[in-house]
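Only a single protein chain was left out; the remaining protein chains are all shown in position.
Moving on, here comes chain A:
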Amino acid sequence: MMEVCNCIEPQWPADELLMKYQYISDFFIAVAYFSIPLELIYFVKKSAVFPYRWVLVQFGAFIVLCGATHLINLWTFTTHSRTVALVMTTAKVLTAVVSCATALMLVHIIPDLLSVKTRELFLKNKAAELDREMGLIRTQEETGRHVRMLTHEIRSTLDRHTILKTTLVELGRTLALEECALWMPTRTGLELQLSYTLRQQHPVEYTVPIQLPVINQVFGTSRAVKISPNSPVARLRPVSGKYLLGEVVAVRVPLLHLSNFQINDWPELSTKRYALMVLMLPSDSARQWHVHELELVEVVADQVAVALSHAAILEESMRARDLLMEQNVALDIARREAETAIRARNDFLAVMNHEMRTPMHAIIALSSLLQETELTPEQRLMVETVLKSSSLLATLMNDVLDLSRLEDGSLQLELGTFNLHTLFREVLNLIKPIAVVKKLPITLNLAPDLPEFVVGDEKRLMQIILNIVGNAVKFSKQGSISVTALVTKSDNRAPPDFFVVPTGSHFYLRVKVKDLGAGINPQDIPKLFTKFAQTQSLATRSSGGSGLGLAISKRFVNLMEGNIWIESEGVGKGCTAIFDVKLGISNESKQSGIPKVPANPQHVNFAGLKVLVMDENGVSRMVTKGLLVHLGCEVTTVSSSEECLRVVSHEHRVVFMDVCTPGVENYQIALRIHEKFTKRHQRPLLVALTGNTDKSTKERCMSFGLDGVLLKPVSLDNMRNVLSDLLEHRVLYEAM
């Protein structure tokens, strides 16, 4: 461009200078006027958002026309043609129109533009607010996450220490604490003891009294409370020169007692014990406790309480279970010891049973044999005493063995069919000798409706009756003894807890043994049936016996589904022993009274057996002789009683005498033979051969001292059986 010189003197004329300046300015204005719209267009094209394009176009047009005006102005400085003037006028007119339109347009636009600005400000504020809120939510969510994690950690274990330790660790981590501590109440409840800390591995165990105001303040509310860092509960470490201790917060942790832990009814926390949790922010950090952090702490404290109570329950149940296991083990040991003891006792009893019975049997057997030999009276007395004592001992052994088996419950009744009437008579026969010596008459009354053949344990029933009757004889000094047996009906007197119901094939036998002897004090009656107990009177104590008799009898009676009791009106007034037992009724009316005739007789070897046959009838004498000879006996025959008496000797083991001939003389011979042979072992066995074996014949034979009755004619097998039986048992009552 033209250089503007700084010389002031005009090289040109002055008005030419002015014109030149105008000329230059117009030129620059035109350039600016033309470049501004270009710039506008360029930038508007660049930004697509500008909403007022029409305005820009207007503006552009306005500027262009102004520029054009000024440009054209350049030619008006010199003389110009009419065309130029026309163009100039047109340009000016256009410019005027456009500028007026623009001015009018701006009136509309500018308020809009201004309001845009306000909206922008408003939005910015809103955005800032939202930012703030989002920050809050994020923090809360984080807190919640921390709590969940903490809770999970805490509740994942049931061990109390782990729970508490984990709590402190997690809290420390989450909240970035400097120190975290837990104070637990002592057993007395008067002090708080520092139990757990976060940083210190082995905290110094010191206590603070529970009644401090700061502690009361914390315990009084369920919220986390800010406390002073200088309070005793917060001063956990020696102050290490920090200038500003971090803020401290404390919260209570309720300790729920097991006994108060009810599912449906949460207990009032005010009466319960609390632990104290103290949390300290790092010193010199200028951090503050935020609300959400406090809430976190409270939630955690509650969770810890729950976890602790669960742990307490678990501890309790584990303890109970351990206790039970211990007891179980102890019981098991005791049971095994008891079993061992029982086994040992059974072994001992079995051994004793066998080992002691063998010599006992030898003693008894040999003493009996000794009794059969010739003895002086003193010797006989001694032998009898030996026999009596050893029998007593054998009975005692049996009693003890029976009793232990009875108590074990291992004793079983041996059921069989037997003759009840015979049983009673046998018992009486056994007792009679002693009773006769003591001059006590015994009577037996059997009820007419008493069945003859019954099913039951014959041996044990006899034992019971013997025991009771024996006691009656033992304890009576004078008076008589009566034994009554009857079929009992339900309306008879019985102890109130016992009901008698006779069923079809069974009946209840009642036996009453009444004596007029010493009697028993009614108070002692319950003791009678206990083992080894004896009534204390001196007279009875000397009579021996183990005291087991009644106890055993009671157990046998119980086994037979019966009952036994004793009635007495007092000392010296005698007593009555009564027992009921259940027996079965036998269907067989015809029961052999013989001890079983074995199918294979044991005693087949009759070789050389010396027998005597007395028969007046030659034929039958011959037949009988043939029979006996065939069996191997050495037979002597006689045909009359006198001859028989003459011939019979101790060598003859059996004498068969025919008693068919009517007349009593035949039986007399039996008596004569009895007289002839005073010693029992020498006397031959006497068997009557008769044509009929009705009851009267049998009874007559018995009364004359015959050992057996045979029905003529005798078959070979019969004779064989009879002989073997006779020689084995020394008695024979019937053979058909």
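The definition used in the following text is that a contact is a pair of C-beta atoms (placed from the backbone, for glycine too) under 8 Å apart; a residue touches a chain by one contact, two chains touch by 3 or more; residues count from 1.
What we mean here is this: contacts and distances are computed from a predicted model.
Peer 1: Can you pick, from "SERTA domain-containing protein 2-like", "Lysine--tRNA ligase", "Histidine-containing phosphotransfer protein" or "Cell cycle checkpoint control protein", the UniProt name of the chain not shown?
Peer 2: Per the UniProt record, that chain is "Histidine-containing phosphotransfer protein".
Peer 1: Can you work out which residue in A:Q58, A:T174 or A:S620 touches the chain that's missing from view?
Peer 2: A:S620
Peer 1: Which parts of chain A face the unshown chain closely enough to count as touching?
Peer 2: Contacting residues on chain A, toward the hidden partner: 616-620, 622-624, 626-627, 629-630, 658, 660-662, 691, 712-713, 715-716.
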